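All protein chains but one are shown at their positions in the complex.
We just call them A and B in the order they show up, numbering each chain from 1.
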Amino acid sequence: MSQTVDAIATQGLRKSFGQVKALDGLDLTVAQGEIAGFLGPNGAGKSTTIRLLLGLIRADKDSGPARVLGQDPWRDAVELHKRLAYVPGDVSLWPTLTGGETIDYLGSLRGGLDATKRDALIERFELDPTRKNRTYSKGNRQKVALVAALAADAELYLFDEPTSGLDPLMEAVFTGCLSEIKAAGATVLLSSHILAEVEKTCDTVTIIRAGRAVESGTLADMRHLTRSQVEVVLRGPAAALARVSGVHNLQVSDAVRASFACDNAALEAVMAELVELGIESLTCTPPSLEELFLSHYSVPAAAPSQLAAGPDRHGAGRRSDSESGPAPAQPASGSDQNASERHSSSGANAPAVASNEEA
Amino acid sequence: MGAATDVRRAPAPGVRRGAAGGGELAGFWKLVRGAVRQNRVRLIIWVLAVPGVTVPAISSYSSIFETRAGAQARAAIMATPTGSVFGGPGYGLDNYDIGASVANELLLWLNLTVALAGILLVIHMTRREEETGRLELVGAAAVGRRAPLAAALAVTGAEVVLIGLAMGLGCMVYPELDKGDCLAFGLIIAVTGLAFSGVGALAAQLASTARAAGGLAAAVLGVAFLLRAVGDTAQVQGDSAWASWLSPLGWANQTRVFVDLRWWPVLLTLAFAAAFGLAAWLLAARRDEGSGLLATRPGPARAPKGLLSPSGLVWRRTKNSLFGWGGGALVMCLAMGPAIGSMGGYLENNPAMAQMLGVDPAAGLDAMVEGFSGVIVLYSAMLVGAYVITQIGTLRADEFAGLTARCLAEPVARGRLLGATEITVGVSALLGMSVAGLGYFAVVATDSSVGPDVAPAIAGSVLRALPALIATVALASFLTAGFPRLAALSWAPFAYAFIHMLVGNILGLPDWARFFSQFTAVPLAPNTDFEWAPAVGVLAVSALLFYAAHRRFATRDLLA
Partner (left out) sequence: MTRTGGQPDGAAATEAESQPDGIGQSEGSRPDHVVDVKDLVKRYKEVVALDHFDLSIDKGEIFGLLGPNGSGKTTAINCILQLLTYSRGEIKLWGEPMSPTRYDLKRRIGLVPQQVAVLPELSVTENIDYFCSLYVDDKARRRRLVGEAIEFTGLERFAKFRPKKLSGGLVRRLNIACGIAHQPSLILFDEPTVAVDPQSRNAILEGIRRLGAEGATVVYTSHYMEEVEQLCTRIMIMDAGRAVAVGTNAELKSMVGIGERIRVELDFPDDAVLAAVRALPHTQHASLSGQTLKVACAPGARNLADVVEALDRADVSYGRVFSEPPTLNDVFLELTGAELRD
């Protein structure tokens, strides 16, 4: 069996800017052919990671290794970039060039773009390539960057907030492009704040916080260990469901109306029970990525150095801003917090989700 | 927040003053206060720096004027074409004292500085406010439609007046300068500043970006400078030819402050300021926010072949700048033609002056031309050097904007990007300098009143300046690519060269002091001997800087 190299593999990656630790032992693995989501609060280290993978900055001396498509991103940068494509967040362009010229120029740096592909993408994204860059809105600038990257024939695509500024129509076009990339066997690392987008398109997700990966695995894995919310109106008494295993937090009203959280592993059996009781109406919704992962964005009350803002509205999990100024330097207490939270797709997730649903 | 709900249901008391409460200028004073607070650092620096640097410099003049001979020698320099171009029409030369010297030598530069201050300030407070979206936020408030423009004009106007007054008051420190004239001096500077603030305000309405507005206003300033220069050199000793009367800079000189003060040219400047300000005012009403009146034309959908390489992109972005700065140098050189012609005539008619300069009239012209050619070549080199620094500076701007990062994500080595910029800017700078030099050479060679040896000597002089340009590229590259936050230091050798040139002799600087700037390291004047050592030294230092630039750029983290 041939050994396929991971598209991205980092182990214990470290990067500091002066006193500030931007990356504090990051482990990130993306297999080839995968669309990997990359999530985290502002200041967690997402952009630093991507810049490191692109050879724009160099890891610390005591850092663990990083490999992109089997090569060293700093030393072999030029070689490696023939196989990579990149879309930065918040794009800046040369004001006096037109969109079309910009795309062609960037393409020329990699030896030229496939003209048919380029033209097709320009049309799909409804971009007017004759307008000067400075007349473009944010969304249009984003489109220029997208076309320039998507028209390249790369093995690995690095996207940093690629759809910010795009309207849903164009987002749908982008998602279509992602499917095509996947079908061609290429790999994608998608860093985004838009959880719905990640949920729809990614195979795996890694969450980074304070320079470390705190969560990583496939969405399916993570969902599997969680529960779907079921609302049902039965023809028989709904109280009978209390005894069915896999049913949690059962609430019955009007004797026949029930609402409960159901372990995904037990869904088939529960559905069979429902069919036996007789279903009048049924809805079943999976947990959203937002519910699953929002807990990772909030800062626990214990850490004194982290600034919270605003009154606590929901009780479970404080909403607060974990960043102020440059990437936060996490003191010892903060990293202990991370250590206790750091797990990948373990059962510890389930109770967290349940408590959110109960709230 | 119960009280808040009540407020929302009914308008706050006292608000219903009527539909036009405040009219078009509602909120004017609030905006002024906001603008002053927002820009306080900038405003304070200008007001302190301009007099702070110039007023003490005047004290260095007293040594010149100790003897009558010294004074007259200085006056003679003012009478030369260089003096006219970079000073003024030269009045009061028979009785040259400190006052006259301040008027002839400093007034122009002060006017240029305050004009620049006015342009930059007014554009910053109008166009830039639009670009950041603040104007939209302000416009939505209970603020008159033209109040922001009025506030910008008011603050800029007040600032230039303050600078002028500070200059005027500063001059009063010197007992040799008449107090009334000092005040006039300050006011003239203030009014010239107002004139160009008006130009900046109009440019901000016409252009579509702050940058374009700045370019437009700077171009107008450049034309004003040129017109005055051409006019002043055409006729020496007092009255300028008509060209100089088309320029606010010329009007300022024509007041003959400190010598024979007459007020009426200032009225022309005031009218100029009012006209431009009014034009800006009227246009502001027509324009939708965020647009400019000069529309942007569409461009090509595909890049031309020439753009498809790092050098191609650099050239595309810098060529306008080259034509601007290099063109400026060329025009200056060509303008020397009529100046030299008239100089010859002047010396023939004024043997006394020729004698004072210690030469016999016939040979005198050659010596004069060779003498001031050094200055012309130096200024040309500095203009082209300014082009170099501003263009290599785009590397820094690109880096902070994340563009360099985007380009380096492609299979292109860092050295290639840097090298492309260095070579394109460097070669074009050398070419630009050569073209300007060629223009000067042609002008001198075709002038029959000048001896045949002068033109070749001038060609040699131009060649001597080339290492300085290479060094400028090297230093700018080293700083921009190596230590982008320190990039502004590239200008240091310019400042040094200026100071060295203006007051070096007076301060009695030792000879080795000239090695601190690439522009003064190699003597440029054709009538001095060419020294190999400094030229080689400059080139050697350049090579080191290039090497260090590449090494550093290849190994450091990118900043954005």
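Everything below uses one rule, namely that a contact is a pair of C-beta atoms (placed from the backbone, for glycine too) under 8 Å apart; a residue touches a chain by one contact, two chains touch by 3 or more.
As the structure is a computational prediction, the values presented were derived from the model and not from experiment.
Within the set A:Asp76, A:Asp90, A:Asp119 or A:Asp153, the residue that contacts the chain not displayed is A:Asp90. Within the entire complex, the positions of subunit A that touch the omitted partner chain are 41-43, 89-90, 137-140, 161, 164-172, 193-196, 223-224, 228, 264, 267-268, 271-272, 274-275, 279-286, 290, 294, 297-298, 307, 309-311, 313, 319-325. The set of subunit B residues touching the chain not shown comprises 1, 4-5, 7-9, 11-12, 14-17, 19-24, 26-27, 30-31, 34, 37-41, 132-134, 136-145, 288-289, 291, 295.
Please note the rule applied: only the chains that are shown with their structure count from here on.
Chain centres here are Cα means. That of subunit A falls 51 Å from that of subunit B. Taken together, the subunit B residues at the contact with subunit A in this complex read 208-209, 211, 296, 298-304, 307-310, 312-313, 316-317, 401-403, 405-413, 555, 557-558.
Interface residues of subunit A facing subunit B in the complex, by the touch rule stated above, are 51, 54-58, 77-82, 84-86, 88, 90-98, 100-101, 104-106, 108-111, 129-132, 134-135, 145, 158.
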